[in-house]
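In this view, the complex is presented without one of its protein chains, the others remaining in place.
For chain A:
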Amino acid sequence: MELTVNGAPAELDDDATVADLVAATLARTAAGHDRVAVARNGDVVPRSSWAATRLAPGDAVEVLAPTAGG
């Protein structure tokens, strides 16, 4: 299925969950994030629900991690 991840088009398996997406996204970037937060269509998906939350075509997902800020 096609969806949007961090503002870019992405292609995932039809049965992909939020947990799958987070693992794939983190694998593409620097490792070591232990404080990741996910928004699906604007709403928080709690970490405890990642594995059980199936994604749907057209979803807009944001996978976020800490950075420096004032």
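Quick note on the criterion: contacts are C-beta pairs under 8 Å (C-beta built on N, C-alpha and C of every residue); 3 or more make two chains touch, one makes a residue touch a chain; residues count from 1.
By definition in this document, contacts and distances are computed from a predicted model.
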Query raised in the report: With one chain of the assembly withheld, which option in "Teichoic acids export ATP-binding protein tagH", "Thiazole synthase", "Indolepyruvate ferredoxin oxidoreductase subunit alpha" or "Peptidase M16" matches that chain's UniProt protein name?
Result: "Thiazole synthase"
Report summary line: Touching the unshown chain, chain A contributes residues 6-7, 25-26, 28-39, 42-44, 46-47, 62-70
